[in-house]
Structure formats: C-alpha cells, structure tokens
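Take a look at the following structure, please.
Take a look at subunit A:
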Amino acid sequence: MQYKLLLPEITLAAGILAIICADLVVARESRRQTAFGLGLLTLTIYLMAAAALGGVTEHAFAGHLLVDPWGSFFKLFFGVTGLLLLFLSYSYVGQRSLAPAEFVALLLGAYLGMSLMVSSEQLLTAYVGLELVSLTSYLLAAFLRQDPLSTEAGLKYFILGSVASATLLFGISFLYGYTGSLELATIAGSLSTGEGMVVIGSLLFLCGLLFKLAAVPFHVWAPDALQGAPTPITAFFSVGSKVAVLVLAGRFISHFSGVLAQEVHYYLLLVAIGSMTVGNLVALRQTNLKRLMAYSSIAHIGYLLVAYFLGTPEAYAALRVYVGVYAAANLGIFAIITWTESQNRGIEIDSFRGLGRVQPLFGLALGVFVFSLVGIPPTGGFMGKLLLFMASVQEAHYILAVIMVLNGVLSVVYYYRMLRSAFFEDSEWIAPITKNAALEAVVLVAVVVVMVTGVWPGWLQM
Partner candidate 1 sequence: MVEQLVWAAIKFAAVLGFMSFNAIFLVWLERKVAGFIQYRYGPMVTGKPHGWLQTIADAVKLLAKEDIIPALADRKIFILAPLVMIVPTFLLHIVIPFGPNLIVKDMEMGVLYFFAVSGFTTLAVVMAGWASNNKYSLLGAIRAIAQLIGYELPLIISVAAVVLLAGSMSTQEIVQSQASWPYVILQPIGFLVFFIAALAELNRVPFDLLEAESELVAGYNTEYSGMRWAFFFLAEYGNLAVMSAMIVTLFLGGWQGPILPPLVWFLLKIYLVAFVIIWFRWTFPRVRPDQLSKLGWKYLLPASLVNLALTSLYVVFI
Partner candidate 2 sequence: METYFEVLFFICAGLLFYPFTMQAARLFRPSGSSARKLANYECGVQPIGQAQVQFHPNYYLLALLFVVLDVEAVFLFPWAVQLKELGFFGLAEMFVFLGIIVVGLVYAWKKKVIQWQ
C-alpha cells in the first residue's frame, strides 16, 4: 500500500485540520492549550511514523514520492526541532496573545511542506512542498500584526520570496522543456555534460534555492525578515525551512554533479565562501541579537554549502553532524533570547547583561552554544567543523580549508560579545524574574545534544 509511505505527511495534514477544527469549538481560555497539545501529539505521531519508515527505500505515486534513509533522517530532524519549537513558542504566544491555533497550524503546515520537500526527487512535488513552506513562512513572519517591524518582515519576505519562487520555477521549466521529464534522475540521465540549456536551467533553479537559503548574493532579505518575525519563528527560519531547502539542493546537486559544467561547481564554491565571509564580517557590526543570529546563519549556510561542493560521502556525513549540532545550538540560543525578551529586556546583545548571575543555567548553556557555534572542543560544533575540514583536506582543497578556519576565528569575535555581555557585564533586572520550564527544557535538550555530539558524533550518522 502506497499510503503507508505517506503516513508522516498524512499525520501532519490531519493534525492541522484537527487543530483548526478544535479551535472553533473550544472555549477561548483553553485554546492555547488545545492547539499546542494537539500540535505536540501530531508531531509525536509524525516522529514515530518517520522512524518506522527509517530503513525504507522506495518510490511511490508514480515517482512523485521517494522515501529513503537520507530523507527520513531529516524527517526525524524536523520532528524533533518541531517539538522543541512548540515548547519554545508556548509562552511567547500566550504572552503576546497571538492566535494559537493559526500559529501552530501554520507552523505544522510549513513542516508538512518541508517533509514533502525532503521526500521527493521530482521537481513538481518538491516545488509544491517549497511553496507550502514559503507561503506559511510569509504569514508566520508577519504574525505580530500590531508590530510594524513584523509586517515589514512579512512583506519583504513575501515579495522577494515570490521572485525566488518564480526564478526556481523558470529553471524547472527549462529543465522540463529540454528533457521532457520532471524527475531528477531521468533528467540527469538524459543529458551530457555542460549543455547550455541545462546550465541555464540548473543555475536558475539553484539561484532560487540559494535565495531561500539566504546564501550570499541573495541574502539581503534575511536579516530584515528574521529581525521582524516573532522570535520562535526566527528560530524556525534558521533551523527549519533552510534545512529543508538545503536537502533539496543536495538532492539536485548529487544527481547533477556529473552533468553540470565545472563552472557551476565553482559558482557554488564562490557562494559558499562568500556566505561564510560576508555573514561573519557583517555580523561583527550587529547589536540586535536577531540580526546577529541572521548573519551567523548566513555564515553557517556557507559551511554547509561546502559539503555540497565537495560532494564526497565524508562531506555528506559531516553535513548531518553539522546540521544537527547547528540546529540544537541555534534553538538553544533562541530559547534564551525568547526568555530574556519575555523578561522585557529587549533583543539587543546588551539584554544579556547579568544573565550568568540571574539565570546561571541559561548563562552556562549560552556558553556551550557559543562554543559549539564557533567550533571549540569538546562541543558538537567542533566535530561538525572538523569533519567538514577533513573532508575538504581529503579532496586536496587546502585553501578552502584555510578559509574555513579563518572564518571560524572571525566568528569568535561576535559570539564572544554575547558571552561578555552575559558574564562580564552586569545590569539591573527590574522585573521579577520568572522561570519558564518549557524554555529550560528546550535549553537542556539542546545542551545535551551539543555535548553528546561533541564526544560521539556517530549517533547523528546512524
């Protein structure tokens, strides 16, 4: 039965409908509990369904759907980050009295799109998934309707994102028009290296994806969109939708590596190095935490693209570790930002002042996350960078390795400013400090993931 393979996605779709329906009948006071409860339930079932399909490799629905271990890994990844995001946003939604059902349903809608994206090697299905992610993302970015920054974020994201979608679709039309097929394997199989139309088509397609990834020449929308969006959604943008796009890009590149002209590969390398460098350099000047994290995520996307440039099994293995750890550390930091924001301290770097004294747990965790993002042992971030570094040395790309190391050093500077704020500067915390169990749980999970990966990265490669 083919539908079994679609079970994770069906679960999500059913969950979304259930959340919307439940919201219409439940009393106003318990709407948030209902929506988030159903969201947790849905994602748990989703995780189980994805885990059950873990070892399966199968095509279904006339090639529209592909279930394979690579996709299933990311489905599990999405399930876990989704759960953490729900914990992250529960109090945020309550504090700002946002519409809870719409929030959760849109978030799950984005996850549905991401899940479709990673389980397809067919361009149209992938595109539908991508659009589902994009459309829900636009709405989520503009979710603080009273906040002009959030509206600006949504609008910018929407306009520029539509251009990206159009570019992507244009590229797909080139590939389809030239080969008469929408399946990556068939397209790649019927081509010989460096045909002009294919280069144009795949460049357009890649540009669309790189745009959604906010890789360097296409990154200008990202800081504004990420700054204005609600904080949990900013976290989602940096660990959720980008990863799904990355997987799609990976599938595309791995199929086309043989037929793409060498120039396209070097274009990719250029984008990767550009993202790293520009992201890190601009991050040096940021004072707003969300903007800082936006630029840092641009930089990290650069590292991840290196894996695709290399294209070796080692590089792909490194990618998994890198993505897992990066997501954990990012979610952790955003949990801390959400917490300081909920204490009415804003989202500047200075808002962290005295964090180590007031909330030692969060202070220490911040240290772990920052170490991981910089790549200092024994955290997982070190492992991710090390594996990537070794993969590039193995392919004799020494200069690339050096650039990566230099960038790591560069990033120390701005990450350190967060730590300095938290530990070596102090300020008065006026409001009575409230604990938040959900956020603490997220931070703890993130710390565990980061530390475990630091000593045993193999668990992310199973």
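The rule is simple: contacts are C-beta pairs under 8 Å (C-beta built on N, C-alpha and C of every residue); 3 or more make two chains touch, one makes a residue touch a chain; residues count from 1.
On how the list was made: all candidates are chains of the complex that A comes from, given by their letters.
Note that the structure is a prediction, hence the values are computed from the model and not measured.
For subunit A, the touching candidate in this complex, among 1 or 2, is 2.
Across the complex, candidate 2 is touched by residues 13, 17, 20-21, 24 of subunit A.
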